[in-house]
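Removed from the display is one protein chain of the complex; every other protein chain stays in position.
Read from first to last, the chains carry the letters A and B; within each, the first residue is number 1.
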C-alpha cells in the first residue's frame, strides 16, 4: 500500500467516524438533556436528575397523546399486517397481469412527500364525509404502514419454498394446518420486523397526522412539537428518550430475528 | 411375445402380491390449453419398485403428484390398497413423498423433521423418539439428529428426507428425482443403498426420473413416458431388448438407427430396403410401409458375415476401457451406426470400410414416425 492510499484510507475512516458521531449526536444530546437538572439545556448539565421524568409522569398533556399514538399505531399495524400479507400472497403466488405495478402502487406512499399525501387524504376524507378524528387517523396511518408490510412480506414469500407445504401435507397435515405449521413459522421474522417498523413509522409520523388531529385528539409527535413551541423545557427530552429506547428495543428484536445487516437493506 | 399395449394396465408376469396394489385408471390432466396427461393407466404390485422415466415435460411429475393427492386429476381414478383415494386429500392417503429438493423444514432439526409426520398423524407421543431413532439409524443419520436441516450436505438431506417419508410407514413411497442434485459417485452409492432399504422394508415405490441408467439400476419395472402417455411398461431387460416404440428405443440405451421401406414380407420376416443395402427383420408390415430399424451396439459383429450384413465407413473409435465404441457413417449422419466390441479390432482406423453383421431377430422394427407430430 502506498503512502497516498494510506492517507486516503485514514481520511475515509476519520470521515466515517465523524459521520457516525454526527448521526448519533442528536440522540446523545436528547438523553443527556433529559437527565440534566437545568431547565435551559446547558450541556453538559450542571448536575444529573430525573426531575423531567417526574414531571413527564404527572404531565396532563403528554399521556393522552401517548395513548392515542399507541392505539393508532397498534391498530394501523394490525390492519397493515392483515391486508399486506393477503396482498403479498396474491402478488407472489397469483398469476395476473400488473403485479409489479400493484407493488409499486402499494409502496408509493413512502416515496411521495408525506405532507402532500396527508393533504390529499384530508381533502378526500372530507369529501367522503368522514368526520371522525380517530377513524381518519387510523385510515391515514394504515396507508403509511402498509408499504412496510408489503415490501418485507413479498420479499420473504418469494424466498419461501412452497414444496414445504406439500411435504407437510403428505406427512399428515391438512392444507390449513400445513400453512399454519410451516408457512407461518417461515414468515414469522418477516411479520415481526415489518410489524415493528410499521409500528415505529406510525408512532413517529408527523406530516400526515398533523392534518387529522384536533384539540382533543393529538398524536404524540404533534403534542411534542406543540409543547416545544409553547413551553420549551426538557420534559420533551424525557419523552424523546423514551421514544429512543423504543427504537433501540425494536432494533434489538430486529437484530435477533433477521440480523442488523438485513435491516440495513432499506 | 405379445406386444405390450401402452395404454392398458399390464400386470407383472409374476406378481409377488396384490398386482393392483396401486392402480391408476385413465388419469387425465390439463393446464390451460396444454394437455399434461392424456388418460394414463398404470398398475403397481405390492412391494414393487416402478419408475416413471421420460424427458422433462412428459407428465411424469404430474402423475406422481396426482398419486400423492397434491394435484387433482381432471378425470380418472387412483386406487391404493383396495381403497379409492381419488378424492382423498394428501394427508389421509398414507403416501410418503421424497421431493426433488428434499423440502426439509428449515426451522426444525433433523430429528424434528423425522418426527413431524408422526406427530401430525397422532402417533403415541412416548413412542416417537424411538421411531425417529430407528429410521435415522436406517439411513445412517443418527449422529446428526440434533443438527439443523439446513446445515447438512445434499446427500445427508436426501437421507433425512427418505427417513422422514418412511417413518410414518406409508403404504406407498413416491420419489421425485431424489438423486438429481447429487454428484455422480454419491448418486450411484445412494441408489444401491436406497434400493436395498426399500427391499428390506418391503415398500412399494413409484420413482420419477429422467435418467435411464438410474431407472435401469433400480426398477422392477419401468414406465417410459412421453407427451403425457406411457409408451411402454416393462421390466428393464425387456425394455432394453424389446423396446415397444421408436421413442423407447431412443430414450433407453444406445442404438443404431436406419430408415427403410418394406419390400416383401413372408413367414414373419421382412425384407427392408435401406440406403446401405437390404436388411432382414422379424415383423409383419405391408410391403411399401416406411419403417425405422434399430440395432443395439453389442449385437453388431464387426468383420464377420451373417444374415444381415452391410458395409460402412468407420468414422471414429472411442475406447472406454472394458469395451470400445465404433461409430460408422450412415445415410442419416456422420455417426448413425454404432457397434460395440470388447476390444478395438485390427485395422479399425477412421476411413476404413468394415463389414457389419447381426442376427435377424436382433433387428428392431418400428413404423416410421410421421415427419412431425402435433406438439400437444
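Just so it is clear, a contact is a pair of C-beta atoms (placed from the backbone, for glycine too) under 8 Å apart; a residue touches a chain by one contact, two chains touch by 3 or more.
Rule of thumb we're sticking to: contacts and distances are computed from a predicted model.
Among the names given as "Multisubunit potassium/proton antiporter, PhaC subunit (TC 2.A.63.1.1)", "Phenylacetate-CoA oxygenase", "1,2-phenylacetyl-CoA epoxidase subunit B" or "ABC transmembrane type-1 domain-containing protein", UniProt records the absent chain under the name "ABC transmembrane type-1 domain-containing protein". One of A:41, A:63, A:162 or A:175 touches the chain omitted from the figure, and that residue is A:41. Contact between chain A and the unshown chain involves residues 2, 4-5, 8, 11-13, 15-27, 29-30, 33, 40-43, 83-84, 86-87, 89-91, 93-96, 102, 105-106, 109, 111-117, 119-125, 127, 139-140, 142-143, 146, 150, 197, 200, 203-207, 210-211, 221, 224-225, 228, 232, 236-237, 240, 243-244, 247-248, 250-251, 260-261, 263-266.
One rule holds for everything that comes next: only the chains that are shown with their structure count from here on.
Computed centre separation for the pair chain A/chain B is 56 angstrom, with centres defined by C-alpha atoms. By the touch rule above, chain B contacts chain A in their complex via residues 68-70, 89-91, 93, 95-97, 99-101, 103-107, 116-117, 120-121, 164-165, 168.
Chain A contributes residues 161, 163-164, 166-175, 177-178, 182, 185-186 to its touches with chain B in the complex.
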